[in-house]
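Only one protein chain is missing; all other protein chains are in place.
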Amino acid sequence: MEKILRKKSFPQWVKKLESYTIYAPTKNGDLWIYEVINHSEDINLDYLNTVLSPKKIIFPQREILLEFSASDDGNPEIKEVLPEENPSIVFGVRPCDAKALTLTDQVFGGDFDDLYYWKRRNQAILIGLACNTPPSPNCFCLSVNSSPHSKEGLDILMTDLGDRYYVESLTEKGNKLLNLAKKLFEEPKAKDKKDLEKIQLDSEKKIERQIKEIKKIPPKLKGMFDSPFWDEEAMSCIRCGICTYLCPTCHCFDISDEVLSSSPLEGKRVRTWDTCQFPDFTMHSSGHNPRPDKASRLRQRIMHKFQYFVERYKNFQCTGCGRCISKCPVGIDIIEVLDKVRDYGT
Amino acid sequence: MVSLEELKKEAQMLLEEGKVKYIVGYERSTNGLMPVPAFIKNPEDVERLVWDPSCIYNLTRFLVDEKRRKEKEKKPDTRPVGIVVKGCDSRAVVVLLQEKFINREDVFILGVSCENTGVVDEKKLAEKLKGKKADKIEFSDKDHFVITSNSEKIKIPAQEILAERCLECRASFPVISDVLLGEKVERRPDEPFKSVQKIESLSKEERWAFWKEQLDKCIRCYACRSVCPMCYCDECVVDTISFAVTADTAAEEKAQKIKWIEKSPDSSENFVYHLVRAIHLAGRCIDCGECERACPLDIPVRLLNKKLEKEAKELFDYDVGFDPEKPSLVSSFKDEDPEDFIR
Partner (left out) sequence: MEPNPYIPTLAKIIQIKEEVGGARPIKTFRTQFLHENGFSFRCGQCAMLSVFGKGESMISISSSPLVEDYLQFSILKMGRVTSSLHEMQEGDIIGIRGPYGNGFPIEKWKGKNLIFIGGGIGLAPIWSVLHTALGKKENYGKISLIYGARTSQDLVFKEELEELRQKMEVHLSIDVEEPEWKEFVGFVPINVLDKKPSPDNAISVTCGPPIMIKFVIQNLEALGFKDEQIFTTVENKMKCGIGKCGRCNIGLHYVCQDGPVYSWAELKNLPQEY
């Protein structure tokens, strides 16, 4: 379904959706963060990109898996804790972040379905906002099989045409939302479609950064596992967790028991985001660490995203949002590293 | 005026004579105005070095990395590491020397003076430029920076875009160095703890609300800890595993390590992490401001540490990081130290 929505009617549409929990980017100082919107007038789609991607709504940083307690005979009892019923809508999802969710879908599906992830995923309706201009000077979505107007992973895609939005509904869920406010939507005219096409073409031209000949990189990486290249590149890494925590495709997590009381036993088993960049990620109890230094951990991040994931799931584990480049405290630039990989030894 | 050519010449000489293993300095990055740390090993590579108001990073942290690297090597190269430091950074080197974490002969200090100004806060600059992209930034006369944007030259008063810490700077030139470039310009800020006083003037409830809002944003990426030169402990309160573990460590010892803080980014855990870190930095933090710069969620972490620097000065008349011979705050006492907590 393709429709036009006048910008002045947008708050009215949002008002019709109030039975859902609505998430949208909100300004917090200089940053944009996804928050729950309580008043439809508060929605503002004049933004760049959020610091943390909408992945945190589907795969929150802390998720309770189960609760344990001591029963009367002193033995442990466990209770499963699934996410609550919470039909939600997420506005303003950039195409790179939406495509990233299709990649995490593959990880959390497979032989074992992760019920927590899927409950949240299935009850969230994603409304995307196409990027007329790149939200970040470090965007490179075109190089990794995405684009500023990609529809992958979205239920609805909105494009800003100036005084109106071009609204494309891509799924049944999306259609349902449009039907809740039929009167507000108009049929698109030929001029609307022409404007849309022009904006889409222009948006692609505005992406300044790219990884050239990216197809050469996965096979090149395979042969570089033992190369001293990684020691050089990782010299400035300070092994924080910013690149992976902000990344919309990263999915590593830890499972730990949080004890409220040890006697009688009471507590929760939770899962929390974790990162392969922390030194203790692969450390065994015995003290042996397969990735003891920064070089091996940087190598893991790059190879996992651009070689292992490609071999396993046939996609780059990167959608070009540029957050890791913009926020790295020491300026490690993944595009530069990949360029060097491609040209290494030549 | 610090001469970049002089800096390059000094660096080149050190490398040619083999006096240092490598030099840590600043170089241009591939994405934007801010520089990145450079590790120069060959004399011809000194051309990569830069020095301008964008050089905000505290490179002292890499001295900690260097020590860790040496510990793992069987026959380490014992030559010193050359490092480019500003006034604030040099105080960090002093603290590492005070704590005997590194020895004086492990480091060759190439000091650069900020003279009358300091370094630039990227966000303040972006706000001033209103969307224009900054390609280059240079020191101009006494009080201005000149920004080049698409061949347009824009002159901005330094006070408007200086980093917060520069407005409260207590060391405008390196307090310790082997080579010093630029003039020793004394600058004493009128109010060295102004940013802390602003928060102190709020009521208890307002302060609690302020910090709760800020720390609730924390995602526990530990960038603040990772970027700090003083956070070098192998057994950090925050980690559930101690890195001082070997194959011979008894299972009981590993099993009994207390989990002080859960991994979840709950309000309570975030508070404990940040406050414990601030207290562990009392008398050690020299306000390089890196923790705040590194934070992806813009949490004003620096203020917590600055408050403790203020306490150190007011309660114990202790100036952090000026004299490498002076013992650290928490390992020394004077008879005049306040005792009002003893009843």
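We call the chains A and B, going by the order they appear; numbering starts again at 1 in every chain.
FYI, a residue touches a chain if its C-beta (ideal position, glycine included) is under 8 Å from a C-beta of that chain, and two chains touch if they have at least 3 such contacts.
Just so it is clear, the model here is predicted, and its values are computed rather than measured.
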Among listed residues A:R62, A:H304 or A:R342, the absent chain is touched only by A:H304
Taking the full complex into account, find the residue in B:R79, B:K254 or B:K310 that is in contact with the omitted chain. B:K254
For a quick check of understanding: of A:Y34, A:F91, A:F108 or A:Y245, which residue touches the chain that isn't displayed? A:F108
Which of A:S88, A:T282 or A:N315 touches the missing chain? It is A:T282
In the whole complex, what residues of chain B lie against the chain that is missing from view? 250-252, 254-255, 257
Can you list where chain A touches the absent chain? 65-66, 68, 75-76, 78, 80, 82, 107-108, 110-116, 225, 251-257, 259, 262, 265, 267, 269, 271, 274, 276, 281-286, 288, 290-291, 296, 300, 303-304, 308-309, 311-312
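One rule holds in what follows: only the chains that are shown with their structure count from here on.
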Separation of mean Cα positions, chain B and chain A [Å, integer]: 31
Of all residues in chain A, those that touch chain B in their complex: 28-31, 33, 51-52, 61-62, 137-138, 209, 235-236, 238-242, 245-246, 254, 256, 258, 270, 272-275, 278-280, 283, 285-288, 293, 325-327, 329-333, 335-336
Can you tell me which positions in chain B touch chain A when the two form their complex? 29-32, 34-37, 39, 57, 61-62, 65, 72, 123, 133, 217, 219-223, 225-227, 239-241, 243, 245-247, 249, 254, 262-266, 290, 293-294, 296-298
